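The complex is shown incomplete by one protein chain, all other protein chains being positioned as in the whole.
Up next, subunit A:
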Amino acid sequence: MNLEQAGGGATAPLLELRGAGKSFGGVTALEGVDFDLRAGEIHGLVGENGAGKSTTMKIIAGVHHDYRGEMLVGGRPARFRSPGEALAAGVGMVHQELSVAPELTVAENVFLGAQPVTRLGLVDWSRMNREARGLITSLGLDLDPRARMGDLPVGLQQMVELARVLFSGARILILDEPTSALSPPEVERLFTVLRRLRGEGRGLIFISHFLDDVLAISDRVTVFRNGRRVTTEPVAGLTKDAVIGHMIGRRSAELHMGETAELRGDDARPVAMSLRAPGLDIDLRAGEITGVYGFMGCGQIELARALFGKGRIRGARIEIDGRPVSLRSTAAARAAGVAYVPENRRMMLFREAPVYKNVSIAILDRIHRVWLRPKAERRIAQTHIADLQIRPPQAGIAVGSLSGGNQQKVALAKWLTHLPKVLILSEPTRGMDVGAKEDVIRILRSLRDRGVAVLVLSTEPETILTLAERVLVMRKGAATLSLSRGRIDKSHLLAAA
């Protein structure tokens, strides 16, 4: 609690990690990380997905406790066993997905679980509203504590959550992607509040993919790559290019596969499907792989869903083969020749059902209008099993017992019996071992060669750079970069996202 007191002056950091490491089931996620946070500092944290940012923060916030190395809070050794313990010691975290109760008032959200009560044991509303107003005013905001949370814009909801964490007495604040859902004025307001908190001597850790935001608000920036801390530098004199260079690592000799790509978009090819919406304009061409890159929450999931008739994008017009269509259901999208493999296999597969039923579900109507033909289903499944090298090669075993890569192949096989016009895939290679990844890439390329318009959406630049012949980068629901020719590498994607 008395962190500054224990630290003894401005030189001792609020928080320090020494040689922190963490493994998950034999895979090292973090190794030898030193990190420190000073009082009155905003410390930016950047790195690609899986670089070790979140693991580090989860150690600090008490989510992981079986880590290597040691942590000092206010100069004293500490090892939190739960987020509650971390909060009690003054370490609070505001997550990317806000955990607010939309039906409750602002004041109730601030005091969630700790409402002040009268002597009779009833909630002391007037005191709660008064104190909530005080806290909110101290953040420089003017907000009615009796307003319903769900009626507020996301930016203000985030402020209320921030107020809650501050109310719990946090001296160290971790903010995970705080700007990803905010409009530019909201970002400005957040920064004003963060600077105010910095002025009060608190330490803030600002995790973000948005490098412009990080450079605008941070005093120092720490870059992670492959589970290690690459560098910690004062923001003065640091450029976006330099940060990206640290994030992806400079390899002068040779660039690895997927770190650079030669785009070969051909505008002569026919457009199989197109979507026009404010700020977003996308053409999917037959025989081409289009890649959409963006961070989590950039709107690519919504784009994929809208193209498959699940959900809508405001003001969007969709055309297939030049004709406007209205995709009211996924069944309508399938009938129109659109196929979709979502990012989460659980959303796509019937784990307890055998492989052949998982494959045939999308083509039962083509096998027979009324009756089931199990023999035909198994024969078709067996063909795909052979083509895609699904292991074990049995059509009758439950999909849930296959490995992740083989499950992904089954999810793909569903759409391969009768080739779709358009195949949309979210994160097609995420979480797969190298062999399965290469298989999937090979399959997608062969589909392209057979005239399918393939759309790959991913948060991993490697996936996009490996597969795409045409690239679109999305940010907050709009396209920020659209390229069809020339040589690009990761830095182009990261800079635009």
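Quick note on the criterion: a contact is a pair of C-beta atoms (placed from the backbone, for glycine too) under 8 Å apart; a residue touches a chain by one contact, two chains touch by 3 or more; residues count from 1.
The rule is simple: contacts and distances are computed from a predicted model.
**Student:** Which of the following is the UniProt-recorded protein name of the chain this complex doesn't show: "Methanol dehydrogenase", "Monosaccharide ABC transporter membrane protein, CUT2 family", "Na(+)/H(+) antiporter subunit F" or "Ferrous iron transport protein A"?
**Tutor:** "Monosaccharide ABC transporter membrane protein, CUT2 family"
**Student:** Tell me which of A:65, A:79 or A:351 is the one touching the absent chain.
**Tutor:** A:351
**Student:** Please identify which residue in A:26, A:113 or A:199 touches the non-displayed chain.
**Tutor:** Of the candidates A:26, A:113 or A:199, A:26 is in touch with the missing chain.
**Student:** Using the document's definition of touch, tell me which of A:275, A:325 or A:364 contacts the absent chain.
**Tutor:** Answering carefully, the residue with contact to the hidden chain is A:364.
**Student:** Considering the whole complex, not just the chains shown, which residues of subunit A touch the missing one?
**Tutor:** 23, 25-26, 66, 308, 310, 329-331, 333-335, 339-340, 342, 345-353, 357, 361-362, 364-365, 368-372, 398, 400, 402-404, 407, 414
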